[in-house]
Each structure stands twice: as C-alpha cells, then as structure tokens.
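For reference, the structure discussed in these notes is given below.
Only a single protein chain was left out; the remaining protein chains are all shown in position.
Here is chain A:
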Amino acid sequence: MLDTIIEGAVAFMLIAGGAFAFIGSLGMTHLKDFYMRLHGPSKTTTLGVGCTLIGSLIYFSREDGPIIQELLITISAFITAPVSAHMLAKSALHHKLKPDPRTRGNPVELESDKPRHTIEEAPQGDSPLP
C-alpha cells in the first residue's frame, strides 16, 4: 500500500517535471521577443527540473532512509536561475534588443542615444571646455 503511494508520488513528480520543462522550452521557442522568451526558461524550466529532482529524491529515499544530496541540486538551481536570468536581461538591455511593438512601457535603457536638445536649445553659457 505504502509502496503504491510512493510510486505514485514519484511518477507524478516525474511527469509534472517533464511537462513543466517542455512547456518552458515551448515558450522559449514560440514567444515573440527576447523579453517574453526569458520568462519560459527562467521560471518554468526551473520548476520542471526541481520537480524531477524531488521525484528522484523520493525514489532513492524509499529503501535506505532519506537522502539529502539531491536537494542540493534543487536548491542551487532555484538560487542560480534568477541570477542568470537577471544577467541575461541586463545584457539584452545593453544590446538594445527591440521589444514587441505592443509592449507597454518605455524603459530608459532602450531609448536612443541621440541628444534630446537641438543645437539652438542646448544649454547655453560659458564654454564647456575648462
């Protein structure tokens, strides 16, 4: 009876992990611009891999007591995924990748480098050179 419950839990975790990872990769393939594509892997795939690792933890813990080592990969994945997503977003903003035109909002980093003033409007005064 207990074996059946544990096997069911492992099977559920494995299938849920596979489904989550597949959905994340599907989002990364099909969404329109980079800022949308970043959502799939950074959240969904991390959850999928975490589910798979917890299923493996339950599977190996059923005979000789709990095994904690696999939790290490889960924790490290859950800590490192937001950091790498943040760095990828920063590098995309640095490269000024075009967002989808329907995206609302206008981040400062994506504005063009052209000066906003014309020469006549430019701040007057003494020479800028020292």
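General remarks:
Heads up, the rule we're going with is that a contact is a pair of C-beta atoms (placed from the backbone, for glycine too) under 8 Å apart; a residue touches a chain by one contact, two chains touch by 3 or more; residues count from 1.
By definition in this document, contacts and distances are computed from a predicted model.
A chain of this complex does not appear here, and its UniProt-recorded name among "Carbon monoxide dehydrogenase", "K+/H+ antiporter subunit F", "Branched-chain amino acid ABC transporter permease" or "Na(+)-translocating NADH-quinone reductase subunit C" is "K+/H+ antiporter subunit F". On the side of chain A, the interface with the absent chain consists of residues 7-8, 10-12, 14-15, 17-19, 21-22, 24-26, 28-29, 34, 37-38, 40-41, 45-46, 48-49, 52-53, 55-56, 59-60, 67, 69-70, 72-73, 76-77, 80-81, 83-84, 87-88, 90-92, 94-95, 97, using the contact rule stated above.
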